[in-house]
Structures are given as structure tokens and as C-alpha cells.
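Complex shown without one protein chain; remaining protein chains in place.
After this line comes subunit A, so read on.
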Amino acid sequence: MAVPRSRILDLMKVQCRIFSTTFNPEGLRLGNKILRQRLKGPALASYYPRKVATIQDLQKLYPEFDEFIDEAEEDRLEGIKILKARGKGAPKKKRTAEESKKFKGKKR
């Protein structure tokens, strides 16, 4: 038993109304598949873990507590102290143009 096309179109119309899709019986390319896609930006943007509170933040927030000790920072400062004591530390920052020019040029 063949169903008439008008009946099928009616059914499609109702279907589109219920599921809120576009009624497009001729199968025209209206680009609706783009509109149907979900946005994936938020999922992609949250790939890398964000920075949470660091020890420095804690120290800044509660200066009255000195239980928070940043071990990595302490290690770094200690290393610098040792280097300085051996005279191998980084040179002092030059403040003026003449000072910075002093040692420039070819070394002989």
C-alpha cells in the first residue's frame, strides 16, 4: 500500500515542529548542519590546568604567618649566596649608560 507524498510531508512537518528542526523537504543545502554543531571552544580552552594559589600568594595574603616556606625559592637564594661568596655571582645591574658602555667592545 503506497502512502501518498502529501501524507509523508505532513508527517515530516509535524516531526520538524516537535523536534524543532527546519522543514526542508527538497533537501536544499541551507547550511543548517553548521548551526546544529555544538561549540567546542570552552572544552578546548580548558585543556591546560590553570594556576591555583601558590606559596607566594599565601605569603602575600597572610604576612603574619611565617610557616609557609617556599622551599624552591629558599634553595635558589641559598645557591646565589654560595655563588656570591665564591665571587661567581651575576654582575650588578648597570644603572647608567656610561657604566654599561664601560666593558663593551672587543676583548683583547
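Methods note: a residue touches a chain if its C-beta (ideal position, glycine included) is under 8 Å from a C-beta of that chain, and two chains touch if they have at least 3 such contacts; residues count from 1.
Everything that follows uses one rule, which is that contacts and distances are computed from a predicted model.
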item: Name of the absent chain as recorded in UniProt (options "GATOR complex protein NPRL3", "Mediator of RNA polymerase II transcription subunit 22", "Putative 37S ribosomal protein MRP2, mitochondrial" or "Coatomer subunit gamma"); value: "Putative 37S ribosomal protein MRP2, mitochondrial"
item: Residue of A:4, A:49 or A:91 in touch with the missing chain, whole complex considered; value: A:49
item: Sole residue of A:31, A:63 or A:87 that reaches the chain not shown, by the stated touch rule; value: A:31
item: Residues in subunit A touching the chain absent from view; value: 28-31, 33-35, 37, 39-42, 44-45, 47-52
